[in-house]
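Sharing a structure with you now.
For this depiction, one protein chain was excluded, whereas all remaining protein chains were kept in their positions.
Right, chain A next:
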């Protein structure tokens, strides 16, 4: 196991930087099949394999069973309605039962 990294100069810079890490500019996914089948795979073969995988994936997606939106929507509605009474944010519970709402304390000065 690698020992814990000490912050490098670039880490210290990023500690104080206002910029978030470069999201979306990553190298992209590795092609596992290309690597595992050795250096004999040329770039063209890798692209063809990738395209073929995309075609296979799309064929699978086209062939799944789908439900009509009206029926799916009706089921979403039914779920909401049956669980609405258990949802403290939809049907408010008394403040005493909500641990985050402080009870008002009355100070009686005698």
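Convention: a residue touches a chain if its C-beta (ideal position, glycine included) is under 8 Å from a C-beta of that chain, and two chains touch if they have at least 3 such contacts; residues count from 1.
Note that in this section contacts and distances are computed from a predicted model.
According to its UniProt record, the chain left out of view corresponds to "Guanine nucleotide-binding protein subunit beta-5 isoform X1" among "Cullin family profile domain-containing protein", "Probable nucleolar protein 5-2", "Cell cycle control protein" or "Guanine nucleotide-binding protein subunit beta-5 isoform X1".
Seen from chain A, the chain kept out of the figure touches residues 1-2, 4-7, 11, 14-15, 20-21, 23-24, 26-30, 32-34, 36-37, 41, 44-45, 47-49, 51-62, 64, 66-77, 79-81, 83-84, 86-90, 92-93, 98-102.
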